[in-house]
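In what follows, a single structure is set out as structure tokens and then discussed.
One protein chain omitted, others in place.
This part shows subunit A:
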Amino acid sequence: MSNTKYAKTGFLLRIYLRRDWLKIVFWLIGVVGLMAGAAGKFDTLYGSSKAMNSIITTLRTPAMVSLLGPFTASKPYTVANVYAAEMMVFMGLFVAMMNIYFAIHATRTDEDSGVTELVRARAVGRNASLTAAIFELILINLIAGVLEALGLQVSGMSGSNAAGNWLFGFGLAAFGLMFGAFSLLAAQLASSSRGATMLSYLILGVLFVARMGTDVQNTDLTWWTIYGWIEKLDIYGQNIWWPVALMVILIVLIGGLAVRLGATRDVGAGLLPQRAGRRQASVWLRGPLSLIACLERTSTIVWLVALFILGATYGSIFGTAGDLMKTNPTMAKLIGTTAVTQANRTIVLAFANKLVIIFVVLATIPGLITLFRLNRDERNGYFEQLHAKAVSRGQLYFSIAAFGLVSAIVALLLGILGMYAAGAASMGTEALTVGRFMRAFWGYMPALIVTFGIAALLAGLLPKFQNVAWVIPVYGLISLYLGPLLDTPKWATRISPYGWVNRVPIDSVAWGTASWMTVLGLGLIVLGYLAYTHRDLTTN
């Protein structure tokens, strides 16, 4: 009796794979390419013992520990040890995002559009679509894991070994699948794919930030953060496999729970309670701008609060990070107290520069999500009625663009202010002024506007390809976050607008660059508007 619940699972799996293969290929190229490409370069980067020692000193600073996880290898250090320390947490983030994407795509998205209803009315088991989604995720992760391991094998990085390569591949596969399982659970709880995605990223964000805190304070506590399990594999060191087993156990538990919940709930509904709507529109819901504000309210607030918290979490370790007495006592004794204060501040500012790159990329996300409503809601038919009213295209376009851009800028500001506030508290007498941190804001805001402008032009001109604009923040993050560690050429970081900004807040704001970038960005938004008014609207 019970196996009819799974009827047609294999068939659905084949359909899912056919539907998604192109997306899967793109993600795999990205993930595997990044892994293998970096592995191929590391020998030339850190081959000399001088380069090796200097990077290890850098990796040991609390700033780098918070970003990339602790450096736990024991002597003699090899290039592979450095690679593992730099790539583990970062790649974990990547595969987690890949899994969230596919998990929601394979479950909630079809349900929202009503396809699941048609499928369920056929001789298809109640658990079949969810189980097929699970198998799809397992398959994607296994393929990714095997390709990553093979890529590492081929790269032949010095200090790497087959045991470590395969552990790296399968460790990432299990780690990714774990977040896929969390998303499948979120898909049962939330009542739409948007809600499920938000919930999934909330889980990822909380676990990542928790790991950051425990890594800086006490790595033993990192066990409790789940995210930290990936560090405990000790790749190219002792190559410990059993955290992978731990991940698999959690996958089975969470996946099993998702299947159980999925089997008892209504199609198209979530298990979390829904609030009733208002009887009448509030007085301020009266035009396109307030409509967008109303639609985006919850998610914008979540983003703003999240960035402030993220900023504050990083700021709270400034006291530790910027304490040369702790991180490098010999040097601290050599240069004397005034110089130490000075050096501490420089460390903090350099750290802040790295952090602002993360903030600005994260702040771009809510901006673009709002902006892309322009075509997304059009395709869903939500705007059709609006166009039939006395609302011009310009009003709609600029309402969406303005709300998106302003919320992105405020998100960046809050990230920086959170960092300042917590930083001031943790640094005590050595605290830096808010003006110093605001340099980062004035420096990076124009880059944010340019990115937004490019996306707006794309949305206006080529609605089908608007999602291509996501490449800019993703590339910007990789090139600026990992670029210096991988010693990429200057032009490679200059490709994204984020790479045009100087090293604020260490340096002072280059007002000239900031001005022309702002003008360029706003100009692109206007061009996007012109393109938008001269084309057919997207229809489904």
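Methods note: a contact is a pair of C-beta atoms (placed from the backbone, for glycine too) under 8 Å apart; a residue touches a chain by one contact, two chains touch by 3 or more; residues count from 1.
To be clear about the criterion, contacts and distances are computed from a predicted model.
Colleague: Given the choices "Cytochrome c oxidase subunit 3", "3-isopropylmalate dehydratase large subunit", "ATP-binding cassette domain-containing protein" or "NADH-quinone oxidoreductase subunit C/D", state the protein name listed in UniProt for the chain not shown.
Modeller: UniProt lists the chain left out of the view as "ATP-binding cassette domain-containing protein".
Colleague: Which of A:Arg120, A:Lys354 or A:Arg393 touches the chain that is not shown?
Modeller: Residue touching the absent chain, from the options given: A:Arg120.
Colleague: Which residue among A:Thr264, A:Gln280 or A:Thr429 touches the omitted chain?
Modeller: Checking each option in A:Thr264, A:Gln280 or A:Thr429, the one touching the absent chain turns out to be A:Thr264.
Colleague: Where the complex has a chain not shown, which of A:Ile15, A:Leu150 or A:Ala402 is the residue touching it?
Modeller: A:Ile15
Colleague: For subunit A, which positions touch the chain that isn't shown here?
Modeller: Counting only subunit A, the missing chain is touched by 1, 4-5, 7-8, 11, 15, 19, 110, 113-115, 117-126, 264-269, 273-274, 540.
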